[in-house]
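Below: one structure in structure tokens.
With one protein chain withheld, the remaining protein chains of the complex are depicted in position.
Moving on to chain A:
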């Protein structure tokens, strides 16, 4: 438990990390280092994308599953959103 907390703190402390959001399966966010509105947006949109991505992976091989998803954005300073999920 403590290691996880430590790791999260370390990730957050890096200069190039903007924020961390922890979301549960129902789409309710549990912990976030960003402000509410932004978190809600990210959660809502990413959730859909993740479900679809997972559907793609599993359709091809049902025994497979999605582990992580990375998105790179053009604008600003070339952000990247990373998402790992446990189903």
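Methods note: a contact is a pair of C-beta atoms (placed from the backbone, for glycine too) under 8 Å apart; a residue touches a chain by one contact, two chains touch by 3 or more; residues count from 1.
By our rule, contacts and distances are computed from a predicted model.
Here one chain is missing from view; checked against "Translation initiation factor eIF2B subunit alpha", "Armadillo repeat-containing protein 8", "Dynein axonemal intermediate chain 1" or "Phospholipid-transporting ATPase", UniProt names that protein "Dynein axonemal intermediate chain 1". Counting over the whole complex, chain A has residues 1, 3-5, 7-8, 10-11, 14, 16-17, 22, 24, 30-31, 55, 58-60, 62-63, 67-68, 70, 80, 82, 84-86 touching the chain that is not drawn.
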